[in-house]
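Shown here: the complex without one of its protein chains, the others still in place.
Let's look at subunit A:
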Amino acid sequence: MSINRDKFGALLFLCLALIYGYYVRDIPLLFGDEDAPFNARTLPNAVAWVLGVVSFAQLVLPANREAGSLLAAFRGMKWKPVIMLAALMIFYGLTIRYLGFLISTTIFLMGGFAVLGERRIKVLLGAAVPVVFVFWFLLSQLMGIYLAPGDIFEMLG
């Protein structure tokens, strides 16, 4: 049996409301705040309850058939390039400080173009390098934003 897309969403949010509501009690209260009409836990508590009720209502109300099944919603998608782009973004986050803005951004853009099917090296370089240099010039020279050259260059002396 395939679960209805809307029901699956409601189930996810019900779980979220329960987890969020559970962690509300971890919020520390200042001395005397326990009896205050409003403290740091009041709104989170209210939101957890309301979200719980709304998502529960969505779960028990009759299914919207137009929503279709969960599998249908995720089927036929091009997941591979998206996952590769996500990996490339994480790589960009990991390397921007070490390799510096110029190198890491050039690698990120060229990698992105390649993931999406562009294989001509002239296009890869021609589209990435000028944009990166123009952007770097705008940021560092015109707008005065300091962009560190990258830890690797400092290590190399």
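The rule we apply is simple: a contact is a pair of C-beta atoms (placed from the backbone, for glycine too) under 8 Å apart; a residue touches a chain by one contact, two chains touch by 3 or more; residues count from 1.
The rule is short, and it goes like this: contacts and distances are computed from a predicted model.
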Check: The chain dropped from view, which UniProt name applies: "Membrane protein", "Tripartite tricarboxylate transporter TctA", "Glycine cleavage system transcriptional repressor" or "Cell division ATP-binding protein FtsE"?
Finding: "Tripartite tricarboxylate transporter TctA"
Note to self: Take the complete complex as the reference. Which residues in subunit A touch the chain that isn't displayed?
What the structure shows: 1, 3-10, 12-13, 16, 20, 23, 27-30, 33, 36-40, 42-44, 47, 50-51, 54-55, 57-58, 61-67, 73-74, 77-79, 81-82, 85-86, 89-90, 92-94, 96-97, 105, 108-109, 112-113, 116-118, 123, 127, 131, 135, 139, 143, 145
